[in-house]
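So, chain A:
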Amino acid sequence: MDKSQLMFWFLSALAVFSSLMVITRKNPVYSVLFLIITFFAISGHYVLMNAQFLAIVNIIVYAGAIMVLFLFVLMLMNLNKESEQQKNKYLLWSGAIAGGMLMVIMIAALNTTEPAVVNQPGAGDIGLIKNLGTKLFTEYVVPFEISSILFLSAMVGAVVLGKKGD
Partner candidate 1 sequence: MILSSFILIPLIAGLLAFFIKQDQLVKGWSLLAALATLAAVLYSFTMPAAAEGLSYSRIWLGSLNSHFSLLLDGPARVTTLLTAVSFVIIFIAIFKNSYADASQYFGLMLLSMAGLMGVFLASDALLFYFFWELALIPVYFLCSKWGGERRVPVTFKFFIYTFVGSVIMLIGIIYLYSKTPDQSFSWASFKQAALTAKEQAFFFWFFFVAFAIKMPVFPFHTWQPDAYETAPVGTTMVLSGVMVKMGLFAVLRWLLPVFPQMSDKMGGFIIVLAIIGILYASLIAIRQDNIKRLIAYSSIAHIGLMAASLFVKNDMAYQGALIQFFNHGINIIGLWIVVDIIERQTGISKMSELGGLAQQAPRLAIMLVVVALANIALPLTNAFIGEFLMFSGLYQQNVWYAVVAGIAIILAAVYTLGMIQKVFFGQRNEAVQVADLQTAQWLALAIIIVLIIAAGVYPKPLLELGGSLVKTIPLAVAP
Partner candidate 2 sequence: MPITYYIFLAVIIFCIGVTGVLTRRNSIIVFMCIELMLNAVNLLLVAFSKLHHQRMLVLDAANVTAGTESQLFVFFIMVVAAAEVSVGLAIIVMMYRAVHSVDINFLNRLKN
């Protein structure tokens, strides 16, 4: 087992563990923190697969901006105490079982006998900013422009919803 394989297993274990912690922690703040760890683990995977751009963006946008926003909102609402009491155990268990079932089924469905293509780390440099950028601003310029509409509407939404009183 070489280094990269070792890294893969480590990062995978970390990601799974921390995401499990995200959904099991009672205190939302812990959940946020574990989620950030998950993101880091996933970014690690990106790096392993030579997708540096995404690794960076993931950390900056997700772990940095978005998660901080979450944390901020949580703090603002003073929800760090465990305020959640799951009254309906039945729903809790059925939820867990359903999620597990989905997992089993999807894994079973996707467990192909296709010849295993080894995903060699480091091979290819498509994940580099240059390559991605070129493609983004040539072929993908239409969606890129269109996503501005998305942001405009999100902005309008923040105004409409967030502004106090009317």
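Keep in mind that, in the parts below, contacts are C-beta pairs under 8 Å (C-beta built on N, C-alpha and C of every residue); 3 or more make two chains touch, one makes a residue touch a chain; residues count from 1.
For anyone wondering why these and not others, all candidates are chains of the complex that A comes from, given by their letters.
Treat the numbers as computed from the prediction; the structure is a model and nothing was measured.
Candidates 1 or 2 all come from the same complex, and the one touching chain A there is 2. Against candidate 2, in their complex, chain A makes its touches with residues 4-5, 8, 12, 15-16, 19-20, 22-23, 28, 31-32, 35, 38-39, 42, 45-46, 49-51, 53-54, 57-58, 61-62, 65-66, 69-70, 73-74, 76-77, 79, 83-84, 86, 91-92, 94-96, 98-100, 102-103, 106-107, 110-112, 116-120, 123-124, 126-127, 131-132, 135-136, 140, 143, 147, 150-151, 153-155, 157-158, 161-162, 164.
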